[in-house]
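With one protein chain withheld, the remaining protein chains of the complex are depicted in position.
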Amino acid sequence: MSEEQNINQNNEPKEDKFLAEENKIRLVTGPDGKQFQVNPLDDYFCDKRPQVVAPKNKIIEKFLNWARAESLWVLGFGTGCGSIEIPPLLSPRFDAFRYGVQMRPTPRQSSVLIISGYLAVKTLKRAIRTYEQMQSPKYVMALGSCTINGGMYYDSYNTINRVDQYLPVDVYVAGCMPRPEALLAGFVKLKERIKAGNAEGANEYAEKFDWYKANQKKIIKNWNMPDYNW
Amino acid sequence: MDKIIKDLTSRFKVTDYIQQRPNMAYVTVQKELAISLITHMRDIEGFTHFVLLTAVDWIEDNLFQLTYILNSPDKKVDLGIRVMIDRENPTMDSAHHLWQQVATYQRELKEMFGIDFPGSPRVDESFILEGWDDIPPYRRDFDTLKYAEETYFPRDGRGSNDPAEYMKKKLYPDEEK
Amino acid sequence: MSLKDLLTPFTAWKNVFEDSYVVKDPFNDRPGADRYRGFHKNDISECIGCGTCEEICENKAIDLVPVEGIDTKDGDSGLRPRVDYGRCCWCALCVDVCTTNSLSLSNEYTWVSEDPEDFRFIPGVDKKPWDDNEKGWKKPEGEYNFYEPERVHMEHLEPEARDNSFIEMVKGFSKEQAQKEADRCVECGICVATCPAHMGIPEYIKAVRQDDIEQGFKILYETNPLPEICGRICTHKCETVCSVGHNGDPLSIRWLKRYIADQVDSEDYKKVLGTENIEKNDRKVAIIGAGPAGLSAAHYLALAGYNCTIFEKLPEAGGMMRYGIPEYRLPYDQLDKDINYIKSLGVEIKYNTSVGKDILLNDLKREYDAVFAGTGLHLGRSTRIPGTDHEQVYMAADLLREISLGNEIPLAEKIVVIGGGNVAMDITRSIARLQNKKYGKVDVTATSLESEDIMPADREEVVEAREEKAIVDPGWGPEKIEIEEGKLKGLHVKKCLSVFDEAGRFSPTFDEENHKFFPADMIVESIGQGADLSYISDDIRDNIEFNERGRMVVNEYFQSKAEWLFVGGDIIQGPDVIHGIANGHQAARGIDKYLNGDLKYKSE
Amino acid sequence: MNDIIIKLLWTLLGLFIVLNWGMLMGASMRKIVARVAHRRGIPIYQPWLDLIKLYAKRTSISHGVMFYLGPVFRLGGGVGIFLFLPLIYGSEYWSNFSWAGDLVLILYFQFFGMLGMALGAGEGGHPNSVIGITRGLSQFTTVEIPLTLAVISLALQYNTLSITEIVAAQQGGVQNWTLFTNPVATVAGMLSLLGALRHAPFNLVKAPNEVPIGPPTEYHSAFLGVLRTNGAVLHVVEAALFMNLFFGGATNWAEFIIKTFLIYFWSVFVGVVHPRFRIEQSVVWFLKIPLAIGVLAVILYI
Partner (left out) sequence: MKRNKLIWQPDRSKYPEHDSNGKPIVDLKSQKFTKLWQGPNHPGVTGNMSLELTLSGDEVVEAKTHVGYLHRGFEKLMERRTYMQCFPTSIRMCVAEPDSNEYVLSAAVEELSGIEVPETAQWLRMLALEMARLQVLLRVVPGIASTLSLGLGSQWGMYMREHILDRFEELTGGRIYHMYILPGGVRGQLPDGFKKRMLENLDMIDGFIKRIEDLIFSNNVFKKRTVGVGILKPEWVDQFGVVGPPARGAGFKRDVRKDYPYLKYNEIDFDPFMATDSDIYTRAIVRKQDLIMTVDIIRQILDKIPNDKEIRAKTPNVLHLEIPKGEVYARSESSRGEYGMYIVSDGSKYPRRVNLRGPSYTHAVALLEKMLINANISDVHAIMVSLQTCPPEIER
């Protein structure tokens, strides 16, 4: 509980010099003439912490996991170089559709987030937000060296080194960048993982939420968003 | 090209003329005369294509070098114009009124080097970085590796050996220099 | 808007009747191209752990780590590259720069894992499915090198110009040549361990490259006080392990050393090395023999402030370097340049003073705080085949000494030299020159037990000897010397099949059928030298340990059991200048420690 | 009382068949489109998997009551059309709740779903939803006009507003189909079908490259499942409506399946090879060509 409070306190807008003007706490006069305080970050967004939703019935869950595994909806968010190999994946030669992989344009409907390479700090913020907008169960697939240990940008001031510090990753694909075949192999591996019931990244994120948040806030200096945005 | 340079030398006191290749030359000009030189080049000499504007940090001399590269599409020659400005208090006259794209370059320089261009549109808005609170990263005194190691989390378990050192340790560990 | 334009888009529908382009099984149907840059492979038996791959990797993806089962030895650091696929960008620069061509990339490209820690492995050691994959990226063929594989040509005197004179035949590098040669260095440092003196080879080569002679000179003197000498006649074991040599010529490390030393005038030595003022203490060290070991010990002791006195039997300093090596290889003025510098540090040399005769070792013990003996191997060893007691049979060491002393040596028109080492080559080539002077023709044959490929002499020595019209005919074991009526007729030899047995011990086998006869008027034996330890009196001798082969036993500081006596150089480690220097240096450290009271002899 | 329950059960069975046929049809269309691109496309059972997955999502967030109701309204619209649409001509069981004025009701229900969606999507708060729904409503309005004109023409022709009777009038051979008896109205109807089924060039409502993906941007999990369920039903019933109006209806399930497939395929056939119009272009297009044809169809029968 105390940690939770901590995080909320850290989010006090006045401490944050990067906070955008419209997100700062302000006084608003209502139609009845009364003044009241508005904290946009709290008031305009959902303030519910993510909850662990444990699998219920083993047999049913197995069936559902099978469906989940065979219907991977990928968010088309190219965070880095790797995104150049995603279009070929959907092109005639590789045709990922036959593996149940489909692209969705909105995070709400997607179940797989592909971190396709390095994450610049600015993108990391969006990636976190995107991840949180996705509905569980959700999976993260990380492409390329950059996501494992920084890759060729290990010494860059603007790219993170390890994705697993900020988001729970299910499958890594080696390569710089991985070929479409490797990506397909990644999907196959992800399917196996989901079917085995191991792909519980969303629950892990909810469990270790404070740890993840602390890591994220260490990097993203203008934490210009609420702690939880679902 | 030589004719142009001769003209410039008398008119704008350009120095350090280097002919890099037959159709490309570099000159240095004083900060005060830079914008009028560039305007002259654009309007009179036909250097209408603005190629790039960038800065070089000569930290040893406490100077920033601004490089404007102009190109004349008709004559097919390039001219690089160097302007040395003080590193301590770096400001430069803006050239955004000559080419609209220059504002973008100036925004980047402001962010990455901390060189100010008063009057340039949106020059104070952050361009590439978001929430940056260290010294401007392209300056030479900013150590990116150190910053990265402190800020991000490199995976541990790495460690290397220098062959010579390692062989010394293995083969003749006791010998001192 | 025409009707044609309205209808043509619909022609796309004809594609519905064409085949699909889909690859049925993308995981197996599409191997990478022949040149594809996939995952790393390493032939660990070829790899020497030089770390050039690590050096060029822009992502710091490669670590050099020790691998179980691979020992550190000369020319092999025992380390192997470990690749981090959390860093790698598959540029394959590591493959292109690999000095041994052991590293390559397979054309395998799929590696998926749930555990990010997986992606770090030692190619060739950690078994991977693609280890046997033949295809993939290898270093491109043709003119494609990241460093120059060929040596810069070192100018020599032409054979015609040198074969009747003792003028130095190697001309030395010009600045451009030296820098070009130094540029080939990959700075791996494998050579350092092999060099007995552990010289900072990559550092001084770097100094050459950057044209910082003073820095290079300082580095030389850190471990080697005789750079002019070493730069000419060192056995350059470093070059045999040079990683660049795996895929081209090794660096001319020796010539580069000589280049540095040549650039500095003898007057500037003290200034460059910063040894103008050395604080002297009042302790005294006696050094027996002004050979490389003695001079080296004297140098470092002098730097540490000790008062050193060298006792030299012969009229000039240098030991074997002067009296064993012909002038065409090591001119005396260069020798003096190094020795004079050491003398200038306050080292006193007493010439023509033979310890054991003119002064006794016990006196030294009494008068000095410590004694270093680097007396070398001056006694020629004989083959002891029948006929070696003939007066026309000489020892190479003796002849070389006589030549250096300026004395005339006995000469004949037909001479056979027995031996395949550098000394044998020295005497062969000296004789060739003298014969040329005297008779206007050369007829000298060098024969050795070892066949051509395992001859201990340096390769270029053999080549140059042949250029000078001497005959080198290796691979023959001497049988007997034929003497007819007291006159030497020649040497009978038989084919030698192998020199060492399986365990590496000296145990030659011969082909008894295959004989040969070398006619000769004179025979020179050059199969090795022995030490003359007669100066060690019996009472001291009792205090010293000897091993079963009669060599003195010393600890790692070359301290004998009689703690005040340090012994080094050829008598401990065999005939080699650089070993002598290294021994002298180490002994100097030992003496310093001993005199400060923190070194006790401890036998292993 | 008993009758109505049995009728209801048959209707539910019909709904089940239509739902599955809708999904199968959607999957086959996607496979055909994939063929044009030389792909193989999704497995034919993919829509069912997607649907199971959507309903099996563990979390779902809501943006308010209307957000819930949006998909429900939309489903209501789809099922509403289904309820009043006779599927198989001459069958007591498969004619659902068809009655004299069902054609008007169906035209209304087409709008009902759209409006419900508008409310729900608006509640989602995402600007893309709002832009999408604005486009959807404006396009749909213009799409309805030629369709209505075609229907009026049909009503004049057959003198009835009951679908069953219109189908009945077309029985007795291909030559009796409205396609041949009233080709002008058919053209107007089929052009408006392009807009109703929202394939290119009229797919700007969900345009993924512009306003990803329009109204359902914020919809996910079970909400999206409901929308997808509705989509499957709606596609079949839209096709069935046009089948009944212009192509002689169906007397058995095989005919039903073939005809709805071909009618739906028509929009795919056009859509695959065209980019999409901007909204004002599509509105202008509908107000020009199909409207003119529709007016002509009405004039011919006045």
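Order as written gives the chain letters A, B, C and D; numbering starts at 1 within each chain.
Throughout what follows, contacts are C-beta pairs under 8 Å (C-beta built on N, C-alpha and C of every residue); 3 or more make two chains touch, one makes a residue touch a chain.
Only a predicted model underlies this, so the values are computations on that prediction, with no experimental measurement involved.
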item	value
Where the missing chain makes contact, among the chains that are shown	A, B, C, D
Among D:Ile17, D:Ile52, D:Val273 or D:Ile289, the residue in touch with the chain that has been omitted	D:Val273
Absent-chain contact - pick from C:Arg151, C:Arg184 or C:Arg232	C:Arg184
Residue in contact with the excluded chain [from B:Ile18, B:Ile44 or B:Ile135]	B:Ile18
Touch residues of chain A, complete complex, unshown partner	75-81, 83-85, 87-88, 90-93, 103, 105, 107, 118, 120, 122-123, 126, 130, 152-153, 155-159, 176-177, 179
Residues in chain D touching the chain absent from view	36-39, 127-128, 130-131, 200-201, 203-204, 207-212, 272-281, 284
Interface with the unshown chain - residue positions in chain C	1, 4-6, 8-9, 11-12, 21, 32-37, 52, 55-58, 89-93, 96-97, 105, 137, 140-148, 183-187, 209
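To be clear about the criterion, only the chains that are shown with their structure count from here on.
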item	value
Distance from chain B to chain A - Cα centre to Cα centre, in angstrom	37
Rounded Å distance, chain B centre to chain C centre (Cα mean)	49
Residues within chain C bordering two or more other chains	20-22, 84, 86, 116
Sequence positions of chain D contacting 2 or more other chains	34, 37-40
Of all residues in chain D, those that touch chain A in their complex	34, 37-43, 46, 49-50, 52-53, 56-61, 208, 212-213, 216-221, 224
Residue ranges of chain B in contact with chain A within the complex	128-134, 137, 142, 144-145, 147-149, 151-155
Chain A contact footprint on chain C (complex, rising order)	20-23, 26-27, 30, 39, 58-61, 84-90, 109-116, 118-119
